[in-house]
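Let me give you the structure first, and then I'll get to my questions.
Shown here: the complex without one of its protein chains, the others still in place.
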Amino acid sequence: MPVVSITLLPGYDPDTQHRMVNRVANAVRSVIATPEAGTTVFINEVSTYRRDGKVFSGGRAPHPVASEVVKSFLQAMQERNLTLAQSFLHPDFAMCFPGGVHMRTLSELIGWAQQRYSAISKNYEQFEESWQGDATVVFCHGTLQGTWLQGEPFEGIRFIDRVEVRDGLITRQDVWNDLAEHRKA
Amino acid sequence: MPVVSITLLPGYDPDTQHRMVNRVANAVRSVIATPEAGTTVFINEVSTYRRDGKVFSGGRAPHPVASEVVKSFLQAMQERNLTLAQSFLHPDFAMCFPGGVHMRTLSELIGWAQQRYSAISKNYEQFEESWQGDATVVFCHGTLQGTWLQGEPFEGIRFIDRVEVRDGLITRQDVWNDLAEHRKA
Amino acid sequence: MPVVSITLLPGYDPDTQHRMVNRVANAVRSVIATPEAGTTVFINEVSTYRRDGKVFSGGRAPHPVASEVVKSFLQAMQERNLTLAQSFLHPDFAMCFPGGVHMRTLSELIGWAQQRYSAISKNYEQFEESWQGDATVVFCHGTLQGTWLQGEPFEGIRFIDRVEVRDGLITRQDVWNDLAEHRKA
Amino acid sequence: MPVVSITLLPGYDPDTQHRMVNRVANAVRSVIATPEAGTTVFINEVSTYRRDGKVFSGGRAPHPVASEVVKSFLQAMQERNLTLAQSFLHPDFAMCFPGGVHMRTLSELIGWAQQRYSAISKNYEQFEESWQGDATVVFCHGTLQGTWLQGEPFEGIRFIDRVEVRDGLITRQDVWNDLAEHRKA
Amino acid sequence: MPVVSITLLPGYDPDTQHRMVNRVANAVRSVIATPEAGTTVFINEVSTYRRDGKVFSGGRAPHPVASEVVKSFLQAMQERNLTLAQSFLHPDFAMCFPGGVHMRTLSELIGWAQQRYSAISKNYEQFEESWQGDATVVFCHGTLQGTWLQGEPFEGIRFIDRVEVRDGLITRQDVWNDLAEHRKA
Partner (left out) sequence: MPVVSITLLPGYDPDTQHRMVNRVANAVRSVIATPEAGTTVFINEVSTYRRDGKVFSGGRAPHPVASEVVKSFLQAMQERNLTLAQSFLHPDFAMCFPGGVHMRTLSELIGWAQQRYSAISKNYEQFEESWQGDATVVFCHGTLQGTWLQGEPFEGIRFIDRVEVRDGLITRQDVWNDLAEHRKA
């Protein structure tokens, strides 16, 4: 046990279906101590479905994978492709960076960062998703490497990002890192 | 759509069942853009269940709620009740604190902290869970308040913890915060 | 075929459950030419149910049987128990009687009838229900017997009533009969 | 709630499937006060089905829609296309018209009608079906318009037909109307 | 895979339910090469069930275990408790013994056996059931031990019985053994 049957309208591609059975299995196993061997999840496609007085001819679109959205955004930022990066952001996007610095635009962020280091890139250790219904929050942590303003290199400095994704767009990014722990006074 | 039927052995308390339907709904809605109104999840209790050649008389135990485990641990630490705090830890527990400081015991942590501040407590904004099958990772963020070693108070300093929970025990804690951003040089 | 599984929250009494499996079987058999022997309907009670972001603890109330509501109303009218009869009526109740006479109150009806016959009662042959979602329309037909204004008795005069029931209350009654066919000129 | 799963052999066209989910939803909602938003019905096609010791390769044929059968019959009658009209009738067909006039053949009916009006047609307000298992009873009501024998026109005269349909053929028609209420003495 | 859901009316005792899930798992695994670990069978009790136009209030009785019926019969025969043995037999009971000897009554059998040995008993190695719908055929094999008519003992002589059971009663017994192979000429 448990045996989970997910009834869907037909038309979802295998990737979406695999993602769904895997996530549902994880959700179930977060609640009870059932091993993988005893956890069964399958998808059943119906031929006709009616709810709320309507017969539906197709299901709602799959979401893009939130952690892929975040990866693409972070990659675009690292490559300073602000047009591409902006395309992943919700109009209400807001961010908060170390020291409690609140910003709303990518150009603000670029300006602020230029006062802290002259170059930076991220090594990602892990992307982790928290599925919260209307939003998926992506956490990624790893280490930073780059060059201080004075020209000295740094590396291996810990960071973590918390990124909210709603309907495939990023609504909020919060960043913590150890740069201040390592910065020369 | 979707309609999710979870078949369980009988005996789970309502809290566990509610947690399961809520989490499964969230997992499903993280994959496809279905509104709450169109997301149906129910639990069906079987009277007899057989898998792997065995008839099972009861299901596996529910896990404690991982974010509750983490809250209890953090509360015990704040109250310096190390015996209670230790009871939430897995024997393989490890932690990493700002600056990349790796430690394995709570007494190490206490010693290290004493060199950074004389008092500290946490205001939690949010606990968020990432369900990963064998582990649930709990993220909590908020602000720190306390007293610097020199006696000056501080407050509103951002932090985030990442805590791995396996089988109800904490196996790893990673901490980031902005203390170094605010510490007087 | 077909096999119909109805998943309900627990708590419905056997009468309601029997009514549901019988009606669903009839609905299915109105669409395809399947014999009773090949028509299976069962009710499955879930232990937990979640939709629209809410976990429900009990199902919606059963409706009273619409044809029983109509029978009770007609019986009360025949017994001139207008208070009881009124209790079955929706505030928006309207009626239309032979000749296209539109009325809204029972006292109007009584007054109108007194100009047509001095006594009347109904022999019911059949009550039939049309299930239309928000409303159930009850048709009953049979024969009238009574006394003309001039004192002569009549009997065996055909009638049919069409009565709309919503949420257990009658919203409309339409009546046809052959009284005018038989009335002495 | 409720969630209704209808298991069928494959091969039914979408119209038949839509009709089935709609009717089953109506049947369910006639029993309990559940709103459309909380009423889910879907059809599941099996790949193999066995009952009564036999594996079935296809389901029973869909019935024609009973109210469409009745409409077609009434239309053919109005156009005096008796051959077509007859094709909708069961060999045991019987009818009863105002005044309690029992007839069995369409030519009888034509003869009888010719003594009552010289022309007639129907404005339909509503067709309503009562699903009763082996039979579907169709009720249609509306108004009559036409010409009296003396040449005067009439219109807006209320009527209701009750028509029994079994296996796609009409077995009985009962008619009530207000013609006698309006007929000049 | 596979996942088998058996829907039953409530009221079957756990033994019956266990027997059913075990046998269904065996039936499924006789068809496809699925390991026990991947074979899931569960029983779901409905609260209301309707088929063939009837709502059923309880399921059909469980059969006695056919191999237990056969064991009890053979034990009664060995103890020469013919009244008890007879109670397991269907009125149409027939048997066929080595050499093609057809008999219908237990007393015939006793008479025939007395010409072959003066005492006999059976060591059972295995009871095996063949589930055939209206009948279950029980095969049991093992060895015979006893005393020849001349007084010499014998043992370890192979036998097999084939016994048909219908509705809990034995309708036929066929016996093969190696007595003739061992009998002194």
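Order as written gives the chain letters A, B, C, D and E; numbering starts at 1 within each chain.
Note that a contact is a pair of C-beta atoms (placed from the backbone, for glycine too) under 8 Å apart; a residue touches a chain by one contact, two chains touch by 3 or more.
Source: prediction; values computed, not measured.
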I'd like to know which visible chains would be in contact with the absent chain if the whole complex were considered. A, C, D, E
Touch rule applied to chain A and the missing chain gives residues 5, 8, 10, 14, 17-18, 20-22, 25, 36-37, 39-45
Where the missing chain touches chain D, by residue: 7, 44, 46-53, 55
Write the list of chain E residues that the hidden chain touches. 1-9, 12, 16, 19-20, 23-38, 46, 49, 51-52, 56, 59-63, 66, 96, 98-100, 128-134, 136-137, 139, 141, 156-160, 162, 167, 174, 176-178, 180-183, 185
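The rule we apply is simple: only the chains that are shown with their structure count from here on.
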Just how many steps, at minimum, does a route from chain D to chain E need if it may pass only between touching chains? 2
Quickly list, by label, the chains bordering both chain B and chain D. A, C
Can you list every chain in contact with both chain C and chain E? B
Between the options A-E, A-D or B-D, which interface matches C-E on more than half of its contact pairs by residue number? A-D
For the Cα fit of chain A against chain D, please give the angle of the superposing rotation, nearest 5 degrees. 120
Using the stated contact rule, I'd like to know whether A-E or B-E comes out ahead in C-beta pair count. B-E
Taking shared residue numbers divided by all residue numbers at the interface, is the value for chain A and chain B over half (same) or under half (different)? same
Would you give the residues of chain B that are in contact with at least 2 other chains, written as numbers and ranges? 3, 5, 7-8, 20, 25, 36-37, 40, 42, 44, 46, 49, 51-52
Could you tell me which shape the graph of touching chains takes: line, ring, star, complete or other? other
Provide the full list of chain pairs in touch. A-B, A-D, A-E, B-C, B-D, B-E, C-D, C-E
